[in-house]
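Note that one protein chain of the assembly has been removed; the remaining protein chains are unaltered in position.
Should a chain be cited, it is by its letter among A and B, assigned in written order, with residues numbered from 1 in that chain.
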Amino acid sequence: MGFDAAFEKKKKLNSVGTRPLRPDGVEKVTGKARYGADFNMPGQLVGRILRSPHAHAKIKKIDTTKAEKLKGVKAVITAKDLPDLTDGNSDLYDVLDNCMAREKALYDGHAVAAVAAIDAATARKALKLIKVDYKILPHVTDVDEAADAKAPLVREGVFTTGVDPKPAKPSNITNRSQYGHGDVEGGMAEADFIVGRTFKTEQTHQGYIEPHACVASVNSDGNAELWVCTQGHFVYRQNCADLLGMDASKLRVTSSEIGGGFGGKTHVWSEPVALALSRKAGRPVKLVMSREEVFRASGPTSATSIDVRIGAKKDGTVTAAEATLRYTCGPYPGMWAELGAMTAFAPYDFANVKTVGYEVLVNRPKVAAYRAPSAPMAAFAVESAVDELAGKIGMDPVKFRIKNAAKEGSRASYGPVYGPIGIGPTLEAAKKHPHMKAPLGKNQGRGMACGFWFNFGGQTCSNINIGEDGTVNLAVGTVDVGGSRASLSLVAAEELGVPYEQIKAVIGDTGTLGHNDMTDGSRGTFSSSLATISAARNAISIMKERAAKMWDIPVEHVEWENGHAVAKGKKYGNLPKLSVKDIAAKAGRTGGPIAGHSELVADGAGVSFATHICDIEVDPQTGATKVLRYTVIQDAGKAVHPTYVEGQYQGGAAQGIGWALNEEYIYGKDGRLQNPGFLDYRIPVCSDLPMIDTQILEIPNPNHPYGVRGVGETSIVPPLAAIANAVSNAVDARMTHIPMSPPRILKALETEAAE
Amino acid sequence: MSGIAVSTTINGDEVEYLCQADETLLDVLRDRLEMTGTKEGCGTGDCGACSVMVDGRLVCSCLVLGAEVQGSTIETIEGMADGADLHPLQQKFIEHAALQCGVCTPGFLIAAKDLLERNPNPTEEEIRFGLAGNLCRCTGYDKIVRAVQDAAQEMKG
Partner (left out) sequence: MVAIKIWGGLSAATNGQTELEIDANYIRELFAKLEERYPGVKPYIERGIAVSIDGVIYRDTWSKELPDGAEIFLLPRLEGG
């Protein structure tokens, strides 16, 4: 990695761990900050996309002649204008096909054509003039129906991989994956109690408030610009360049301020379309999705169906656990069930465990990552069963989990053996938390649950430039989705020994920094802090050389202390120390500009665990729920800016609460999405939620100088189960279907009463 | 296509523009007047990101036509600070980290200012219901409510 990233136990931190104001705050509270749709280019056209109204249809013919003839229309494109340049890369081909349907429309909302016109009204008119001749095909949207052998095939010629021998018949199941160790049936035979159930979760959307937006400009000489809201402008650049046959170097991508992503802006949808429109029209094209398009065509997570079986002895020792997980992928293969299979039992140390994942194709939008993708649904099923099993044994659910929790040296259900991890400490903190002892009233229930996520690193590049006045510019390539410019400025301040206010952090565009992977996998602060530390240390070594020149002494006698070069040794000890400002002022005469660069692969992100506790009240007349109290306990490794760490914990919990209680994609029999708007797809509003208490634990990641782990994703993993456990306790009936909307709760109450 | 001529006062300045009959006030603000501080999250009045004040009433500017506001007084996020001095709500939003991505923030600030003008001493519940027309997906609302509570305290002096 170029520098040793091992945890520096003795390092005293001065800036890291403090809570200064964010550097982009004033811009954002005054409306000056520019998001995806807030940017314009001279001569820009308005782009609009025509989408399939059918869930599954063969595209026989598209007639664009009338639209092309409409005054004010400057370009009309179909799949023909995005020829297949993917050269056998099936993942990239799927992205291309998802951007613009080629032979079949595979879901309601699938793009089939696009126009660029002088204004929105003309563009809308032009869309109506495009005639698409469809042959409607049978469709399937439900995960279990699609997995059935008799289901209509979403794609032709899909034979399930990961099974031996290869199946004789095609199906909608693209892959089977398996994880685990030990002998599950043997373990079950030793159990005194066994809980086995099937759980379902519905499809949800990341629900970022800012719809996808971009402005694309392609010149005839091959130079191009793209302004876009994205979680990863370097990845977008490469994807767009590959799909359009451009040189990545000539496509300059600038990431706008991003109005939320949560995994949903890791994927190109309309950007290649905007570039293709601009290429054809010879003018810049602005393409902004409507909210309806965001729901119908971008984002969502998987709908799932999960069987879980767990057995335990009377003393609370789990003897065996297994889960079979079926996840929808939309119409393109993914590894969503596999991620569920990997994470399902990750918090526990089970001797015999097995998970099997099935990736299921359906006529719904292509699944994209959503915050700790696939883990919340698996945790819902597992943590519900764990709670029920604890109840059967007559053991407190926290104690039951503590007894079976993984620790350093445990073999994870997904394979490897754990290093130092935080599941035990989060459970111990939950046990001690006053929330666990607070009294509950009538129709109220308490639930708790655990969650796990891996966290990633990845390719990262940062620059530090010291100005002539000694102030510092930090350029990072990971998009700031939730305050990382503040945390990375803290890291630069920490290393250089200068005040936080002296650092100005910016997100560099693709022309100014080396490649950076997405801000995903909770990697933003983890990865870019490593690159920032490394870049700062490189800048310091240059400043030490410059100080040595200024003093005319050997550099071996110069050390860096609290933002100053200090001369060491008897001979030089009386030299007055030199500040960054002093050194910068003389830079022109000691060798030129002072900078520190870092290019690295930030591997070694620490795994992350959380435990959540919540109290719910259920109205038995209506089935309506109210979240009364919510507590998040999570290991951060080291919280660089604790306020924004709390923000990640609270935001993830709120998204999980929405998923648990309200949010779902509702499809009609015709395979069309019936609720593509915030009125009918209801995300939590302010009056739905209580304050969300947080407790940050700091179990250092051994692979980061400060001990930082990722914090962004894990907080969405436990809420589904924690709330389901609370509701189940409140109504005394096991909830097995997410979201627990009022009709589902009433049904559970009626079923319970009938029994 | 001849436009409809409209005269309004926006953030204290007299503004005249031409717009089409089907254009919303949000379209006019963003596309014609380049006041992009007001955001579009849904276009259907469900998210509150486009909140502005029209003649002292809190509205979703995506549900108001540009041609409707002839003679009206409009306040947007661009007019909330007094020159270089932030409004206490703006300052408290930054101090409490009441924004993460920040795209809902202009709408929240407009709605919160309206709330505190009508009710200078709101309870937590009144704040939560008062801001229930604005969606935030990042924060879980905790820090937003605290920022509004703190601003209310400060504005009372």
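Annotations for the structure displayed:
Going forward, contacts are C-beta pairs under 8 Å (C-beta built on N, C-alpha and C of every residue); 3 or more make two chains touch, one makes a residue touch a chain.
In this text the structure is predicted, and so the values were computed from the model without any measurement.
Within the full complex, the chain left out of the display contacts the shown chains A.
Summary of contacts with the chain left out: across A:Glu202, A:Glu257, A:Asp480 or A:Asp520, the touching residue is A:Asp520. Within the whole complex, the absent chain has one touching residue among A:Gly263, A:Gly483 or A:Gly514, and that is A:Gly263. Screening A:Phe345, A:Phe454 or A:Tyr681 against the full complex identifies A:Phe454 as the residue touching the chain left out.
Of the candidate positions A:Val46, A:Ala79, A:Ile130 or A:Ala369, contact with the hidden chain is made by A:Ala369. Seen from chain A, the chain kept out of the figure touches residues 1, 161-162, 164, 175, 177-180, 206, 262-264, 266, 335, 338-339, 342, 369-373, 412, 414-419, 453-459, 520-523, 601, 603-607, 702-703, 712-713.
FYI, only the chains that are shown with their structure count from here on.
The mean-CA centres of chain A and chain B are about 29 angstrom from one another, to the nearest whole unit.
For chain A in complex with chain B, the residues that touch the partner chain are 21-22, 24-26, 28-35, 37-38, 40, 120-121, 206-211, 257-262, 288, 290-291, 481-483, 643-644, 646-647, 650-651, 653-655, 677-679, 683-689, 691-692. Those residues of chain B whose C-beta lies close enough to touch chain A in the complex are 20, 22, 27, 30, 34-44, 46-47, 49, 76-78, 80-81, 86, 90-91, 93-97, 99-106, 109, 124-125, 127-129, 131-146.
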